[in-house]
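The structure appears right after this line, and notes come after that.
With one protein chain removed, the remaining protein chains of the complex are shown where they sit.
Letters are used for the chains, namely A and B, taken in the order the chains are written, and counting of residues starts over at 1 for each.
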Amino acid sequence: MGEYLVRRILQSVVVLFLISVFTFGLIHAAPGGPTQIFLSPGLSVEAGKIKAHELGLDQPIPVQYLQWMGNILSGDLGSTFKNNIPVGDILWPTVKNTLILMGAAWILTLIIAIPWGIYNSTKEYGLSDQTASFISYTGFAMPAFWFGIILQSYFSLKLDWLPLSDMYTMGKEGNISDLFMHLILPVSVLSLGMLAGYLKYARSSMLEVLEQDYIRTARAKGVKENKVVFRHALRNALIPLITLFGLDLPILVGGAALTEAVFNWPGMGRLFVEMANSREYSVLMAITLLGAVFVVVGNLIADILYAVVDPRVQLSKGGKS
Amino acid sequence: MSANLQPTSHPSVPVQTGAAPNAEKPIGPWRQTWNKFKRNPFAMTGLAILLIFVLSAILAPYIAPYDPAKQDLMNSNLKPFTGNHFLGTDELGRDIFSRIVFSGRVSLTVGFSVAAVSVLIGSLIGAISGYFGGWIDIIFMRLIDVMISIPTLFLNILIGAIFGTKFIYIILILSFTSWMGVARLVRGNFLQLREMQYVEAAKAIGVSSWGIIFRHLLRNASFPIIVNATLMVGGAILAESGLSYLGLGIQMPQTSWGQMLSNAQEFMLIDPIQGVYPGLCIFLVVLSVNFIGDGIRDALDPRQKMHLSPRRLEKWRAKFSKSTK
Partner (left out) sequence: MARKILEVNEMSAGFFVNKEILKATDRISFSVEEGQTLCIVGESGSGKSVTSLAVMRLIDYAGGMILEGDIKFNGEILSEKDQDEMRSIRGNQIAMIFQDPMSSLNPVFTVGEQIAESLRLHQRKSPKDAMKMAIDLLREVGIPSPEVRARQYPHELSGGMCQRVVIAIALACRPELLIADEPTTALDVTVQAQILDLLQQLQRETGMSIVLITHDMGVAAEVADRIVVMYAGGIMEEGSVEEIFSKPSHPYTVGLLKSIPGFEAKTEEDLYTIKGNIPRINQLPGGCRFHPRCPHAMDICRREEPGFFQLGNDHKAACWLFEEHSDESPLSPRINIGSQGEVTV
């Protein structure tokens, strides 16, 4: 296990390194050069040159990259153009909020989708299965922002049951029940998209497992059907779902961003959109990197979990006896 | 000692095949696929709906009564069916129906273009990567790893912010962030190809590498690519709508369903119904595309497994034992 762990972590580090190069390269590939990006228009040529030198933009690219990475790794994410606020100050508070939203949606999805999907695999084409299938198709096709708007206009504006937007009602920051009320709509929106996928894959994974020879062996042994499903099949069916978690992460982060925009949730995604509008590239780069870190780490955890749960994974270079 | 009898491909479980026992001419694979597709009600419904949207997109200038960008502040926020305004007007007096129709043009164009371009890029990269292997493969694979690790929305917005959000750029950007799936698919296919004998044989008679690649691609990988491409149309439309909703996609004076939705949200208090139409269009188009894609996938599935629900199976059992007892 140790060797596998080390190998995987090394891999992740390499990918993160490449991502940073990629992102950096992207910014510096802009038409008009990085100066167009990092300097506000309207500066005179002279002032522009001075600012450029200040920001180190006249250095060769690799040096700039190293400077930037060095800063990032030591915690200095740069500052905004307007008002020169350190990026970190604006960014970190939003991360927590995004994690709350994503976490709640993810947990809700798993609790509903996995048991239900598995149940449906045992009663194929039954009413429950058809319903879930309907929800799946809807979830895959539904634009999250439209669903959000509809929920808002109905449950918030019309019925006034739930708050319209934001994370807390003014003055009630930190109040858990207030947070809960504010979470309901955005989490519903975010979950629908995830639910669609997990329902489908939990069901099909289970169906595939139930076709396997070892299930036939279990029945030939005289094992009760209940046990065949829950003991023999279930574990095998859940294992591929772990990989799904990992693959899902980039989409989850993006989905969260859209949801935040709809509900004005003070998270990373909403920040990203704001900053994109005002072209604050240092913030954009920081958030992009952060998002990528999140995905890479998430995948790493998923892979490790997979290795723990599936005995077939070759953890070291051992062979068959 | 061990002696194998004449091998047959007949499985020990008897299975009905699609071709009737008295068929004289074997039906080609494309025809067969279409026949199966036809029998899928969801797929056919999706096809019908999509065709309606495509037709209205093509005929947009003829069916839209107004110029979608024309503002008429005197007549803003009209209810549906007022005057010539089938769905009413928005806050700037623009005819909503016209906007919807022209947005359809934009979104569908984006959807199909992105699917086409991604598949092109992806197939090429995947084929080269899988066939030649070595350093080329490693570089491309790392590139794919990098690109799928960055949340797609962020990447789209970022590139849009750097390079601009003109219409053609939107298509390029979305294609740039969605070719990876196809690439992996094609690459996997080509990894197998390298092992096969007939590549050696072809090379021996002098067929060029490119010839082999092209022909193999067409024959083996085309089916999953088609399914993938179809589903990608929906994905691209959702992505474009999302960007436009955020204001970072299709810009004025061009119109997009996503754009209309962000307008609608601002004026939700005044006229919530405006938000329904554009979203509904996105939903219907993506849903149709998904039905079609799944329909194609099911039609191409060589497995003939009969899907019998446990309940129906019991009914059949009971019916049969009653008739023989």
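Just so it is clear, a contact is a pair of C-beta atoms (placed from the backbone, for glycine too) under 8 Å apart; a residue touches a chain by one contact, two chains touch by 3 or more.
Source: prediction; values computed, not measured.
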Chains shown that the absent chain touches, full complex: A, B
Among A:L99, A:I112 or A:V223, exactly one should touch the missing chain; which is it? A:V223
Option touching the unshown chain, where B:M196, B:I270 or B:L313 are the choices: B:L313
Since one chain has been left out of the picture, which residues of subunit B touch it in the full complex? 1-8, 10-16, 21, 306, 308, 313, 316-317, 320-321, 324
Take the complete complex as the reference. Which residues in subunit A touch the chain that isn't displayed? 212-214, 216-225, 232, 235-236, 239, 309-312, 320-321
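In the analysis below, only the chains that are shown with their structure count from here on.
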Whole-angstrom distance, CA centroid of subunit A to CA centroid of subunit B, is 23
As the complex stands, subunit A meets subunit B at residues 15, 18-19, 22-23, 26-27, 29-31, 37, 122-126, 137-138, 140-147, 149-150, 152-153, 157-158, 250-251, 253-255, 257-258, 261-262, 269, 272-273, 276-277, 279, 281, 284, 287-288, 291-292, 295-296, 299
Within the complex, which stretch of subunit B touches subunit A? 142, 145-155, 157-163, 234, 238, 241-242, 245-248, 258, 261-262, 264-265, 268-269, 272, 275-276, 278-280, 282-284, 286-287, 290-291, 307, 309-312
